[in-house]
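What follows is part of the complex, with its chains left where they were.
First chain written, first letter: the chains are A, B, C and D, and each begins at residue 1.
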Amino acid sequence: MSRPSGRSLDQMRPVSLETNVSKHAEGSCLVRFGDTHVLCTASVEDRVPPFLRGQGQGWVTAEYGMLPRATAERTDREAAKGRQTGRTQEIQRLIGRSLRAVTDVKAMGEITVKIDCDVLQADGGTRTAAITGSYVALALAFRHLTSIGFLKAQPLTDSVAAVSCGLYQGAPVLDLDYAEDSSAQADANFVLTGKGGIVEIQGTAEKTPFQEAEFLALLALARKGIGELTALQAAALAR
Amino acid sequence: MSRPSGRSLDQMRPVSLETNVSKHAEGSCLVRFGDTHVLCTASVEDRVPPFLRGQGQGWVTAEYGMLPRATAERTDREAAKGRQTGRTQEIQRLIGRSLRAVTDVKAMGEITVKIDCDVLQADGGTRTAAITGSYVALALAFRHLTSIGFLKAQPLTDSVAAVSCGLYQGAPVLDLDYAEDSSAQADANFVLTGKGGIVEIQGTAEKTPFQEAEFLALLALARKGIGELTALQAAALAR
Amino acid sequence: MSRPSGRSLDQMRPVSLETNVSKHAEGSCLVRFGDTHVLCTASVEDRVPPFLRGQGQGWVTAEYGMLPRATAERTDREAAKGRQTGRTQEIQRLIGRSLRAVTDVKAMGEITVKIDCDVLQADGGTRTAAITGSYVALALAFRHLTSIGFLKAQPLTDSVAAVSCGLYQGAPVLDLDYAEDSSAQADANFVLTGKGGIVEIQGTAEKTPFQEAEFLALLALARKGIGELTALQAAALAR
Amino acid sequence: MSRPSGRSLDQMRPVSLETNVSKHAEGSCLVRFGDTHVLCTASVEDRVPPFLRGQGQGWVTAEYGMLPRATAERTDREAAKGRQTGRTQEIQRLIGRSLRAVTDVKAMGEITVKIDCDVLQADGGTRTAAITGSYVALALAFRHLTSIGFLKAQPLTDSVAAVSCGLYQGAPVLDLDYAEDSSAQADANFVLTGKGGIVEIQGTAEKTPFQEAEFLALLALARKGIGELTALQAAALAR
């Protein structure tokens, strides 16, 4: 079996994390997983959602969007349709949970960091790229808050990154692109921390159920890929 | 450690599957996982969504709702607010995917079966109860279509059921109720077929990441619970 | 003329009022008028709508919904469509007014009781069943507030119940079911108190106008039916 | 007891029905009940709603709106809020039903007449004025369709008009204005045909239930008022 891109089974697409791409945002990162490009910005607001008011803790939340022609076929603009799809809401909830899993919200003070992930171009794996880039944007925003003296220390307890793996023509492969994703038998998104903890697993059999051994093979691939992403995140933040 | 309900770690709540509870629906099941009660109805429509028209195949889809006072605190009615929450959309997409994983849609003809899962009372695990009851409602609707001669055979390839497991006070436990769910460190929903195939896994670390061994312990519990649910489904359909 | 159900002209369907059916609600009642089943819950909130704030009085309001497959043909879910129909809004306004007509809101303190009426199965007369069951749920909620010492006395001045009557094949009949309702020449919903006061009358000629004598015959039937409902309400609350 | 306006108990406000006030509409009438002014236009469309297609019959429907400053306090514009209130929907359904009760829809052919009732100024009784004026606009539209040969005869079987009556300071009064309506103990809207048939009755006890004798007194007043309105409608259409 050969992958459409010619990659080996356990090979990520070329990944880049370009930081400080926004003139305005407190933290920003343009993440590229091959032809999937997501702009992640972190915006600091000095208030928390109503359900947290007066509790002395902060909040991290995320929104996700896709430009209409990020995809091969143009998709209708959600703002024009007047509602976000279930898929959009599912993804933005996932991003927010993933980031909060490595954030000590009690150490933030009563502020909110809103992450906006906007897909400029899509070729599979937009949610995993978004999580990976969002972590960098969030870390930069916290670094900014530390540098201006608002925070004494970064309230991050670990790093977090994500990748999707799947069964493609019977074989487990790492970092599905669109050509693979659209015909995979099963796929799973893994969100892991830099230290190897599991934050989220979302495994879905598209057509036929899969077996536990297959699932564990996907998890092993994800560990490899996320190890590489973690190193790239550290390098981007060290620049 | 003892569970709030006094159950052993690998013990399900009392589960019942009451069939044919609706005067109108082609298939129906009132499923109870302890104090979580979900009414599942299956409605047959003689058309398919636009993206499937003319392809000679059918479709299975699901909608999910919760009565406002199904919960300890009343929640606002989604119809009154004018939009479904992200959580609702996430759940109904999950139910639909789970059912389609055991349905041979090509053997259905151009019809749609719409499953409605309405939570009459909630005490944790509404989505897993909904999947478990929906399978029964769907099977009854297919049986009805077979009995009237519309279908020659049931287009089901396997059964499907679901349960949630989690880490509660450090220990892996089966079938979280609300008291456990709201303070679990991590929880995972497992959707498995009667033959043991994996359809969906959704694992989420609520506060701190979890480890692979912990995850595998949850999966083992799920296999036990879903084995019991599968037997109950078979018994309900045999009545 | 014989009625589809075989009932005599002035005969109600079998009516039952099952109380305390909800684990969470302060008051609840599952009302059945034959095959019409409505779950009524009463939720107490310790605030009033903005237009009443600071006036030292309470409020009673109602919401109404129908499960999608409560009906012979599945109807679209209002939450999915993003708006409640005019019919839904008309009914929930009617239920609220009916309950307030027997409630001394000045004796409630600044609380709101929200009644949710959800039709689990429909066979005509859902709004009249909802009013009849809602009164029981409301009375139970007030009883709960009295038992915990929040209220000194029940703020109810009377009971209230409702029934629909209509001209079916030229004859006035009591408590229309769906088969009758869909082909009646005229129908009227009557909301009366236990003492016989008129709270609401909604009479509608579906096809041809009706005469005053016919209208008075419907009112007489309603008095008989509501007398029976009032006795059932008292019995349910006495259990 | 004296009425705020100085009218006698059974006296209507000055009523006028100005016809053909719109350059564009097929039929139009500006109706005034004292300071309540409603512009009614009838628009003919050569199609019917989906549920009637291919049945060879027509449809009459109505929409209702109120200019934001028609009222003493400005009310928010429904178009800006993005939804019509329950009250608006209740009223427009009432107007539509009232007009259809005197229309032989099978004699219309497959067309729809849409009545728009827009309240330019409100002083109580907007729905009853709207019904009364709408009948005139509808009759003019049918007359237009007859004059151009589209219809052979007017498909109207009777005329229809409406008035509200109420218990004000203990006395039954005819044609409530805003000052009376806002403090009435009970009020009822009556929609009657020119021949005296009852089309709709909507009686509501605002604060305390009312008695059958009181209700019959209101109906008697309505008959008197609607008799006068019927004569004014005939005169307007004869001009």
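Just so it is clear, a residue touches a chain if its C-beta (ideal position, glycine included) is under 8 Å from a C-beta of that chain, and two chains touch if they have at least 3 such contacts.
Since the structure is predicted, the reported quantities are computational estimates derived from the model, not experimental observations.
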- prompt: What is the total copy count for the complex if 4 chains are drawn?
  reply: 6
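Assume only the chains that are shown with their structure count from here on.
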- prompt: Counting only C-alpha atoms to place each centre, which chain is farthest from chain C?
  reply: A
Task: Give the rotation angle, in degrees and rounded to the nearest 5, that superposes the C-alpha atoms of chain A onto those of its identical copy chain C.
output: 120
Query: Same interface as A-B shows up in which of C-D or B-C, over half of contact pairs matched?
result: C-D
- line: Whole-angstrom distance, CA centroid of chain C to CA centroid of chain D, is 28
Statement: Here the gap between chain B and chain D, centre to centre from mean Cα coordinates and rounded to Å, is 50
Query: If you look at chain A, which of its residues touch at least two other chains?
result: 83
- prompt: Can you list every touching chain pair?
  reply: A-B, B-C, C-D
Message: For a test of understanding, state which residues of chain A touch chain B in their complex under the given definition.
response: 83, 85-87, 89-90, 92-93, 97, 101-102, 158, 188, 192-193, 195, 197-205, 207-212, 215, 219
Task: Could you pull out which chain B residues touch chain C in their complex?
output: 22-25, 28, 35, 39, 41, 43, 45, 63, 65, 67-72, 74, 77-80, 82-84, 88, 114, 116, 118, 120-121, 123
